[in-house]
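Left out: one protein chain. Kept in place: all the others.
Chain IDs A, B and C follow the sequence of writing; residue 1 opens each chain.
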Amino acid sequence: MQIMKRSGGIALLATGLAAAIGLTAGMANAADKVVMAVPTFLTGAGAPAFGVPARNGAEVIIEAINKGTLPAPYDKSGKGLAGRQIQAVIYDESGGGVKQVAEFRNKVQKQGVDLFVGYISSGTCAAITPVAEELKMLTIFPICGTPRIFEEINTNPKYVFRTMGHATADGVAEAHYVKANMADVKGYTGINQNYAWGQDSWRDFDLAMKQLMPSVPASDKAQWPKIFSGQYGAEISALMLSKEPLVHSSLWGGDLEAFIFQGSARGLFRKKKLLFSVADTSVYRLGKKVPTGVILGARGPYGIFAANVDTPLNNWFRKVYIDRYSVPPVGGSYQAAQGVLAAKFAYDKAAAANGGKFPSKDQVIAALEGATYQGIAAEVHMNRSNGHQAATIHQIGILEWDKDAGEPIMTNVTTFPADCVMPPPGVNGTEWLKGGMKGAKC
Amino acid sequence: MSVVLEVRDLQRSFGAVIAAKDINVTVNEHEIIGIIGANGAGKTTFVNMVTGYLKPTSGQIEFAGRSVIGLPPREITRLGISRSFQVPQVFMSESVFDNLLMAYAIAEETGVGLLSPLYNDERAERVDSHLRRYQIAEYRNAMASTLPQGTRKLLDIAMAAVRKPTILMLDEPTSGISVEEKFGLMDIIMDALRVDDTTVLFIEHDMEIVERYVSRVLAFYQGEVICDAPTAEAMVDPGVREFVIGEEYHRTRTETGGSEHA
Amino acid sequence: MLTLIAILVDGLIYSSYLFMVAVGLTVIFGVMKILNVTHGSFYAFGAYMSATLVGIYYQTDLPEFGGFLVIFGAALIVGVFFGVILERGLLRFLYHRDEHIIVLATFAMFLVLEDVLLMIWGTDPYYATEPMGLLGFIDIEVLSYDVYRLSFIALAVVVGLGLWLGLTRTKWGKVLLAVIFDREISQAMGVNVTVVFLVTFVIGSILGALGGAYIAPTISVSPGIGVEVIVLAFAVVVIGGMGSIPGAMIGSLLVGISRAAAVHQFPEIELFVIYAIMAAVLAFRPEGLFAPAQARKI
Partner (left out) sequence: MRYIDKTVVGLTIAFLALLFADFFMAEWMRFIGLQSLARGTVALGLLVLWRTGLVSFGHALYFGFGAYAAAMLTLLGYHDAFFLVFAGTLVAGLLAFLLGFLLRRYRAIFFALLNMAFSMILYGVIVKTEALGSTDGFSVLAPTFLGYAPEGEAVQTTLFLFTLVFTYLITLSVHLYLKTTLGGMSMAVRENEIRVEYLGYSAEKVIHVKYVFSGLVAGFGGAIMALAIGQVDPDSMANWTVSGEFVFITILSGIGNVAATFIGALVFELIRTYAFEYAPQFWQFILGGSLLAIIMFLPDGIWSVLSRLRKAEKAPSP
């Protein structure tokens, strides 16, 4: 008995702790609210380039939804999501997929979240998809790029949506642009970070080039700096020494900016034609330091590409955003806003179909599946992967500095229809590329 | 008397420094041998080589008829040569009992037996009787770091003796011990070791101790054995007197008798 | 031929970068036997402080080259401030503890400082590229090198030489060597180890901050730069031999030149160079290239 009494310490502490915390669970949410979790990078290298702009974009839209101040075409559907106010839970996406899965479960099971609109990194999205499906949680990915989400991880999604085109479109649009504007290019090389995003970006661009310009050789010395290395001296020398005139790069954030500073100081951008697939994240911040004349993409009609789209929604968004954060919205801001709009659209549409009553989760999902809705600057067609994957137009152009306006602008922009740069519904991106992009409508 | 340890032409150099040179020693069963010499004469180097801590540059060491050159200390220990240290090597933050319990357990268990409990009543019994034999039973539960120097030395030697080694080499058992305690300490050690008829080699600076406990002396000077003789003979050896004992060594021979003033 | 020149120059620049990033870590480890994870924070704070002050400086009409003084000033401010606070406020309470605990304490401090950085400077990146623009560039056929990054080499040599001379030619250096050799005996001989530790830690902090401050003009000073530096610095220090300044120099050169060669010849393996060298050194000489073998007395 003595033993029993003393050993109680271990048992008591373990079970007591578990029970005590277990009891605080189930803080039920007020029925008149929709709890929307918005995971995005608040710390680490992803924060300035994507995370914080995305949070800002989401905040602007969520606030407008709650106040009912969104302009057309969302000006008639009243305040909130189907009449209910959004309670946003914004939190950090840092720490890797495993930690985010844990956090996802916490948010669902402990904080009673109703839907997720967020995640930036492909890694996190890939990790979240199976859990979201398992927990039957409506999850809208506004940004992450990897095609694997609906091509490998879950080919038959029920609860997970993605409201922007995936990364295959980037490579294809870039290759089309090069073919149209640099027909006599002698070869291409690249500098991409040595991690999933960089590897995928180069592979897709390379595959698309091999289809569209089969006679143009790729360098066998494409550069693979470690992510966040920040020092590109040797890489820049190697690029200067390479014979290929075109350099493909999917660098972003601090790495991109360091590369631009170090490259500019050595005249790299006068010697080589650079193609940056996501550099829009930095253009406004760099201001006059931007390298002009480079080819730029923004993964769709976002950020700098949307600067001159003259619709009430876009004008309103840019104005409110700039007033509030004193910088123009970049790609991430647009994409996150577009994700939140998907929720607005789906809840309202589902409520209308439900006779004005607040819709069930399944009704919301049914409303979003296969639908077409208005994003900030372009229409979003949810017409891939059972209506869960969006397709939008894609744009590529040349970055220049507008002296009069004192800001960077896009020139020579080509717009590609979604069906030109994305694989047809049900077709795997890599196979589509390797098979000669059959069925593309350009 | 049979030979238990035979050392032939043992050499050891550290770079240009020769720490041991042409050492030839034969040790018989049950002998008590004193190793003397000034600091740096090569005494500890000799012990280190015999117990496998240092590898000789050349030469041969045979224990019970087999070469032990190249064997690590643990294997030589298992063959039957144990040692104690000038600075006691004990488990400082453990009790005296636990120190010896561990020593017994390592001596008694091999293979799967290592996974049997460290403590059992029979082993504890043996530990306690060992403690009594070395007269440190009163410190049974004291932490080793709190022991007086003499007791810690006894513990160190007691641990070395747990395996009932054929040869036990003691590195300066009385160093750091007050003059009054020295003989008492040596009596305990020698009485304890006599029970098992252990062959003992010990390094000693104090000639009184040497003369009292030792039948034969190995005198080291600059890495060489300059004298290997019965104690009485060695004490009057001119080489020993010049290089080991030194001119300042004065004493009256009262107990063992023999030659007069040195 | 040009490739060879490029490998050499790029390699030297990168080696110097590595050396500047690692030297503070190695100084602190050499004297205090503390593996200081907070080193990454010193680097980051140095970079932020430098970017901020340089930005402010270039809004004034003061002479352009004064920007360099501002960089060193930033390193000094950060190094002294954090060095003193950390050593007096935290580490001195831990000296008697297990060395692993001290590493973990610096790791914890690093986590705290990462967020302090965010609280002070937010998530937006800072740029301070003006000093880089000042120095122009040198052409070697199709290759151009900016002088600012070439000056990394000069700074690394000055820092390395300064430390070496300071250690071997000054009274202070000898005291330091005595403490490195045997802390207790030096204490017994009247060396004030408390002061030696404080000064060493502050010097190490200043060096860490200087790495960040001087590199700041070439990069985008943004969240997360400290973490990357820790791993790099550890690798260099492990390769060179922990606590050895010549070791850090040789380690930096080995990694820097190999990495440049990889980038020019086999860019696919760039990621592995540093790990491969580390693995090779560890497998054959785990105490590092320059660390003295440790003997144990019985």
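Keep in mind that, in the parts below, a residue touches a chain if its C-beta (ideal position, glycine included) is under 8 Å from a C-beta of that chain, and two chains touch if they have at least 3 such contacts.
It should be emphasised that the depicted structure is a prediction, and the values quoted were computed from it without experimental measurement.
Displayed chains that the missing chain touches over the full complex: A, B, C (touch as defined at the top).
Of the options A:32, A:75 or A:134, the residue whose C-beta touches the omitted chain is A:134. Residue B:106 is the one among B:106, B:124 or B:142 that touches the chain missing from this view. Take subunit B: the residues that touch the chain left off the picture are 51, 72-75, 77-78, 82-83, 85, 89-94, 102-103, 105-107, 109, 113-119, 159-160, 162-163.
Although one chain is not displayed, its contacts with subunit A can still be listed: residues 3-4, 6-11, 13-15, 17-19, 21-22, 25-26, 42-43, 90-92, 95-99, 101-103, 105-106, 108-111, 121-123, 126-127, 129-131, 134, 146, 148, 153, 194-197, 199, 227.
Counting over the whole complex, subunit C has residues 33, 35, 90, 93-94, 97-101, 103-105, 107-116, 118-119, 227, 231, 234-235, 238, 242, 271-272, 275, 278-279, 282-283, 286-287, 296, 298 touching the chain that is not drawn.
The working rule: only the chains that are shown with their structure count from here on.
A straight line joining the Cα centres of subunit A and subunit C is 36 Å long. Between the Cα centres of subunit B and subunit C there is a gap of 51 Å.
In this assembly, the C-alpha centroid of subunit A lies 76 Å from the C-alpha centroid of subunit B. Those residues of subunit C that touch subunit A in the complex are listed here as 2-3, 6-7, 9-11, 13-14, 17, 114-115, 118, 123-125, 127, 129, 132-133, 137, 142-146, 148-149, 215, 217-220, 222-225, 227-228, 259-260, 263-265, 267-268, 270-271. Residues 42-45, 47-48, 51-52, 194, 221-226, 228-231, 233-235, 237-238, 240-241, 253-258, 261-262, 265-268, 271, 285-286, 289 of subunit A are the ones that touch subunit C when the two sit in their complex.
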